[in-house]
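With one protein chain removed, the remaining protein chains of the complex are shown where they sit.
Take a look at chain A:
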Amino acid sequence: MIGGLFLYNHKGEVLISRIYRDDIGRNACDAFRVNVIHARQHVRSPVTNIARTSFFHTKRGNIWLCAVTKQNVNAVMVFEFLMKMIEVMQSYFGKINEENIKNNFVLIYELLDEVLDFGYPQKTDTGILKTFITQQGIKTQIETILNGPKTKEETTQITSQVTGQIGWRREGIKYRRNELFLDVLESVNLLMSPQGQVLSAHVAGRVVMKSFLSGMPECKFGMNDKLVLDKGNKATDDLSKNSSGKPSIAIDDCTFHQCVKLSKFESERSISFIPADGEFELMRYRTTKDISLPFRVIPLVRDIARSKMEVKVVVKSNFKPTLLAQKIEIRIPTPLNTSGVQVLCMKGKAKYKASENAIVWKMKRMAGMKESQISAEIELLPTAEKKKWSRPPISMNFEVPFAPSGLKVRYLKVFEPKLNYNDHDVIKWVRYIGKSGLYETRC
């Protein structure tokens, strides 16, 4: 189990140190600083073993977050916990940086008391934590005053709720308008050869729900998952899925929020749950098949002379013409001995950024089934050693209003037997956002 937790700034000074178990000494934080933060060689492994003590670290901005243990713990569990901790802190005081941490010492220590007990992870759900760690982050001081202190009644309720069966939702929530928002957020990762062959591609997606529902409603979520649909088809008629008329997708793996009843998912492949109040992540999934790639990058690199080369990049958008992609940014790496660049592009703005050794081409938006082009002339300085340039891939960032995996929300039904509102009264919103992860094309 986790023996202690440290937060360092970029210089390696300890900001927060919380020790949960006796087997971790005070000098453990020095050991990590010396061997990892100030290491001569950049330490790439997130897990470091120093003197029979394991250090699990992750870096957010300029802040090092490090969990320590002497035992043989489940490393994935520790990292899951560290990520949760970051999430919790972000929801309390926004961006994680040295200043915010220094301003929220008391809050962070209170959080650390709550999320870990003798090194065992406890409640890490932001919604629940916010019910009893009422200290607000410094940034929202005014809000706290507006909300006012909680009544005694509410505080007694917290105990029963946190220890009860449904820990993520308290009873007696009431909304005038029953409303829910569903976001399907996906990030597409791609590696493509210069000839346009897909070397690897996958989509990592999340379904995020924001619910404002009264009482203790039971929800049922349906999507075009192949397994679910096939099962449904089998039950009704034995024809193929064409009968339903909609394409279905194959999900490689998925994880659910704790509110989802896993037993029902196992037996009926149906996703039913009592939602947490407010925003939460309902599920996470990954797909690798039949991904619709929103953009295609076609690079053309030519060495003109010993000290000159020409780069031409064509970008084609590959989705419905009615949709608009946004925040498009294409990054074309330049050789290390570049001494000057002339760029020419029809659309958007392009600039040579010397500090990043790349040409960055930005476009505000681009409609589907369009094509755009940039050409650049790069001047090179002859070098002492003829080192071959490694030609890093061209990368791209964008945002599109559909799910590249093809996932569709089929339904989200809400049942609340005790209060008298039904499915039709609930206002539901669904939104699809596809973003780029590592979207690269070799040149």
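The definition used in the following text is that contacts are C-beta pairs under 8 Å (C-beta built on N, C-alpha and C of every residue); 3 or more make two chains touch, one makes a residue touch a chain; residues count from 1.
The criterion applied here is as follows: contacts and distances are computed from a predicted model.
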{"item": "Missing subunit (named according to UniProt) among the choices \"Sm-like protein LSM2\", \"AP-2 complex subunit alpha\", \"Transmembrane and coiled-coil domain-containing protein 6 isoform X2\" or \"Protein farnesyltransferase subunit beta\"", "value": "\"AP-2 complex subunit alpha\""}
{"item": "Option from A:Asn62, A:Ser200 or A:Asn422 whose C-beta touches the chain left out", "value": "A:Asn62"}
{"item": "Hidden partner chain, touching residue among A:Gln258, A:Gln326, A:Ser339 or A:Asn422", "value": "A:Ser339"}
{"item": "Which of A:Lys102, A:Arg177 or A:Lys387 contacts the chain that the document leaves out", "value": "A:Lys387"}
{"item": "Absent-chain contact - pick from A:Asn72, A:Thr322 or A:Ser355", "value": "A:Ser355"}
{"item": "Interface with the unshown chain - residue positions in chain A", "value": "10, 62, 307, 336-340, 354-357, 379, 381-385, 387"}
